[in-house]
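What follows is one structure encoded as structure tokens, with my remarks underneath.
Just one protein chain is left out here, and the rest sit where they should.
Order as written gives the chain letters A, B and C; numbering starts at 1 within each chain.
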Amino acid sequence: MIDPLFLEGIIKVLFVFVLISAGLIISTRNLSSALTTYTIQSFLLAAVSFLLYLIDGKGQLLLLACLTLASKVILIPYFVSRIEEKIKIGRDLHFAYLEPTPSLLLSIGLILLSYTFLSRVFEGLPLSKLFFFGAVIGLSLTLMGMLVMFSRKKVVTKALGYLSMENGVLMFGLFVTELPFIIEVLIILDLIILVLLTTILAVGMDSSIEEYRQKFRELQIWTGVESR
Amino acid sequence: MIRYYLLVMGIFLALGLIPRSHRLMNALAAGNGLLHLVMSCIALLMLDLPVKLGASLYLDHLNLYVELITALGFSAAAFYARGYTDSLMETGELDPKNLKTFYLAFNLLLVTSTVALFSDNLALFWIFAELTTVCAAMLVAILSARENIDAALKYVFIVSGAMLFAFLGLVFLFTLSEQTLGEGTLNWTVLAVHASEFSPALLLASFTFTFIGFGAKAGVAPFHTWLPDAYARAPSVSAILSGLMQNLGIYGIIRMYALLRESSAAPQASSILIAAGVFSIALASFSMLQQRNLKRLIAFSSVEHMGLLLIGIGVGTPLALFWVLYYMLIHVLVKETLLFSAGILHRQYRSNMRENMKDVFKLQPRAAWCLILGSIAIVGMPPFPLFPAKFFILLESAAISPYLTLAVLFMLILAAASFANFLLKAFSKVTAEEENEKEEHRHITGTSAGTGGAVKENSTGKAAYEKSRLPGQYLVKNGMRVPTIFMLALALALGFYFPDSLKDLLDAIILELGYV
Amino acid sequence: MNTSFLLFALLNPLFALLAAPLYMALIRKVKAYAQGRRGPSLFQVYYDLRKLLQKEAVYSPTSSWIMRFTPYLNLSTLLVCSLFVPLVFVPEPAGGIGNIIVFLYLLALERFFTALGGLDAGSAFGGMGSSRSMSLAAVIEPTMVVAFAALAFVLKSLNLHQMFALNAGTILPISPTLVLVSISLFIILIVETGRLPVDNPATHLELTMINEAMILEQTGTNLALLELAHALKQFLLMGILINTILPVGLSTEIDAGKIAVSAFLFLLKAGLLAIIIGLFESALAKMRLFRLPAFYVMAFFFSALTILIEVFA
Partner (left out) sequence: MLEALVYGAIAALISGTVLPLLYRSKNTRKTSFGLSLLSSILLLGFAGALLYTGKEPVFPPIRYLPGLDFTLVADRLSAGFILLIAAVVPGVSIYSVEYVEHAKSEAGKNLQTALTNLFILAMLMVVLAGNMVIFLIFWEIMSLSSLLLVLHDYSSEENKKAGFFYFVMTNISTAFLFVGFISLFRLTGSADFGPLEYSASELALPFLSLFIGFGVKAGLVPFHKWLPYAHPAAPSSVSALMSGVMLKVAVYGFLRFLLSVFTPELWWGVLIITAGSLSALFGVIYALKENDIKRLLAYSSIENIGIIFTGIGLYVIFKVEGLESLALLSLAGACFHAFNHALFKSLLFLCAGSIVHATGTRKIEAFGGLVKTMPATTALFMIGSVSIAALPPTNGFAGELLLYQAFFQSFAVTDPLLTVFLITALSSFALTGALAAALFVKLFGITCLALPRSEKSRLAEEVQKPMLIGPAVPAALCILAGLFSKQLLSFAGWEIEFPDLLLLGLLLGLIYAALFLIIRSKETSPARISETWGCGIPTLAPHMEYSSAGFSEPLVMIFKNIYRTKIVHKAEYHDKQESLFKNGNVEIRLLRFFEEYLYIPPARAIESFSKYVSSLQNGKLDSYILYAFLAVIVLIIATGGFV
């Protein structure tokens, strides 16, 4: 049996890596490296789950680790990389509202916000330190994912942001054991959404949303989405 | 129990994939809606509510009532869908190959939302609510146009993104129940019993996060942004978006607020709801003023009404909730009338834009009058029943501050003015023929000076006009007309008569939610 | 309706009708003297009226029944008005006759139709007269109303008969504030009868006329009726002023002797007032039309002051 304290230490280290991966997704301009980062992030998640299993010994956590590994580390990155190949875009150079540097600074603020918020909310509740830590990381990861979603123009990157948000939620959920059934379905569900998303992407998009909007406007095929 | 339901429905949906004729597919969808309608009616009458069915289904007055509204709205939309989709296919906007997918998603929407409504488990509710998002996004994306995909993407990104936060809220709630009860649970029934024992801070946090998700589903500002685009792009489906999806969100919020009501964090939750409500109303009414697209106008009006509902919920008195529930029903009836009529006009003019509408009273008089009466109803004018509902919700809101009421009223004026402005501008355009008639009329009734020449000119003018006539009148199928008029008539009837049974039902809901 | 009032209803209008033209002439005479002329005879107005009454009426082809209707209406209105102002004695009030507001509005009725008559023929002069007359009347109206309100307030009644019954029999007015009201009433008299500095009844330039311009189209009998109505109006307003400021000798009983004395004294007092008006007119030049409101404000000021003093007292 490995010392739980040691395992917890490793988990904390992994948390830091998760944050780093989130930062990388925010700042990278290369689509494939963003995807790789996401894969690593998912893997970290699976690892955390596995470590938790080692601590708690609950079989569901192991199952979860496997599921995460299968879907988020293998399946989804495979899908996305296929699409990336299809649309022949390697880099996402356009940013809306926030450039990478301010985004990073802002994400520090987001982590801080999550920390203060959660410390206030959890005040007086007998919760483990690890749980609290996980919650903070989870919430900040979710918020950072959202940051990616609005600051990137390419839909693929947006999707990665969404997936990263989801990782945050999952991270949060890991610490609330006894949610196995739900998390199971959650992943399946998200996969469905993802599949839908990717099909839409594959059908509809060879460039960013804004650009194809522009094209259609020029062709005057549709009127009426905009008020003017 | 839930497995049986899903099994039956699965078979039903599989059946739906077999037929080839549109008529049969449509009949199945309508039958599906009616089936749910009848079943919920039966459940309401026969069962001794509240009742638990199996491990995870739970029936009480509230979810049956919402289901009733949902099924009603769905059935009407299903009847309407046939003529509309036919027309879409004629013009090539909808690929006939996609028709099956369309009906599949259409039916699935009702099934998923039904499960979501009846599930006792919050997480189950969450998941099925997410599934409705998927179905709805499919419905939005089904048209060949790419902007539909765009709208669907917006819908998915915003609603799902927000729903993730709702999941965080659920995790909070689960932790909370675990801490308090020793064993984590997400069952409404259990939570409702113990809500007062929970830590108010965490309960509030979980409320806030779930509110983000459910608010996005309901179309509360600033999570409403998907709504105008989806409404404008979706075919007749937007009717169920308003009738079904938005009510689902509101349903979740009502449940969550009912949990919080006992806790000491209730005032904060109320403030959040009221602030969001006022913000929604303000944003929507100001946006409406500039709107030239009919469906977007109606969409913003939905946002505005959600705001009013939030205020009603946030006030937290039984009377306010009573009228909120009533309002949900009427809102669906009226909104569907509006959207159906707008759909008919869209088929006529191939556009939702104000500029393209002309000679409305000549080409589509019924749709025009439905739209006018629907607008009158939606801005809360009597004799339509939104009026008393609005009155009582605002009456209760005055408990917080009469100035709040005044501010809300002023924004409602803006909304009403937007409708008036739109209708005035869209419906008042007449083509030259009518102008000529007017001239002629003036000649006849006015002084009898020199009419000969004028008449000749008129006849030549008319001939020239006949050539340059607009694309002919769109023949509205009865399947489209009947639900429109039916919903309006139902709303009007409720304006004159408030059934006792409805009152008892609403009272029962309020009692069950622990109000009073 | 009592005997006292019936007697009054017979005597008072008759007295007014007979005496009114005299004072038109008297004022002219005074003005003539002030200008160093001898002026026409005191009975000149009576001669004029007789002559006009015998003449035929001439109507413009553009005119309508309004033109024919107005003279009769004006004179009958003023005859009714003459029931409101006790000149020979103060009767018991009956049926609201004597109400100060009704009196005011009877004058308005007369003015309304005179102005319509001015517009009827369609000539530019008539229109101009009507326009100016109605405008000036509008501006003087607040003053008149407030002055009459002050009168009513000081004399504790809305009925002219009751007011003057209260005031009658004393040599001087019962309240010193009545002097203030009288100044207002004097200005109103000047304005309402169209005298200098408001209007110039003797001018020959149509552009400066107000009252005369409106009746420019009227001829013969109709003109006579209008002139008579005008004289009557002046006489009645003089009556109000005199009864306010110098009520001495006004009888409140039905007694042949007393009535005779009261009538005679009234003729004297009216004569005195006419001389004052004549001298006043001679001393002033005509004001510009748009400076007149300032003139009215003076009257308004005195009336408002009256009310205020009474309230403070």
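In this text, contacts are C-beta pairs under 8 Å (C-beta built on N, C-alpha and C of every residue); 3 or more make two chains touch, one makes a residue touch a chain.
Quick caveat: nothing in here was measured; it's all calculated off a predicted structure.
Looking at the complete complex, one finds that the omitted chain is in touch with A, B, C.
Only one of B:H61, B:K154 or B:K217 touches the absent chain when the whole complex is considered: B:K154. For the options C:V90, C:L106 or C:A270, the residue in contact with the chain missing from this view is C:L106. Among the residues C:V30, C:L49, C:M128 or C:M209, only C:M128 touches the chain that is left out of the figure.
Among A:L130, A:L143 or A:V169, only A:L143 touches the chain that is left out of the view.
Only one of the listed residues, C:L49, C:L116, C:M209 or C:L223, touches the absent chain: C:L116. The chain not displayed touches subunit B at residues 150, 153-154, 157-158, 161-162, 165, 201, 204-205, 208, 211-212, 216, 222-223, 225-226, 228-229, 265, 268, 272, 283, 286-291, 319, 322, 376, 381-383, 387-388, 391, 394-395, 398-399, 402, 405-406, 409-410, 412-414, 416-417, 420-421, 424-425, 427-430, 434-435, 437-438, 441-442, 445-447, 449, 498, 503. Although one chain is not displayed, its contacts with subunit A can still be listed: residues 96-97, 113, 116-117, 120-121, 123, 143, 146-147, 149-151, 153, 158, 209-210, 213, 225-227. The omitted chain makes contact with subunit C at the following residues, 53-54, 56-62, 64-66, 68, 72-73, 75-77, 79-80, 83, 95-97, 99-102, 105-106, 108-109, 111-112, 115-116, 119-124, 126-128, 130-132, 134-146, 148-149, 152-153, 158, 217, 221, 225, 289-290, 293, 300, 304, 307-308, 310-312.
The definition used in the following text is that only the chains that are shown with their structure count from here on.
Taken as a graph of touching chains, this assembly has some other topology, since it is neither a line, a ring, a star nor fully connected. With centres defined as mean CA coordinates, subunit C is found 76 Å away from subunit B. Between the CA-based centres of subunit A and subunit C the separation comes to 98 Å, rounded to the whole angstrom. Centre to centre, using the average C-alpha position, subunit A and subunit B are separated by 32 Å.
In subunit C, no residue touches two or more other chains. Residues 123-124, 127, 130-131, 133-134, 137-138, 141, 145-147, 149-153, 156-157, 160-161, 164-165, 167-168, 171-172, 174-175, 178-179, 183-184, 186, 199, 201-202, 205, 229, 232-233, 290-293, 295-296, 351-353 of subunit B are the ones that touch subunit A when the two sit in their complex. The residues of subunit A lying in touch with subunit B in their complex are 117, 120-127, 131, 138-139, 142, 146, 149, 155, 158, 162, 165-166, 168-169, 172-173, 176, 178-179, 182, 185-186, 189, 192-193, 196-197, 200, 203-205, 209, 212-213, 216, 221-228.
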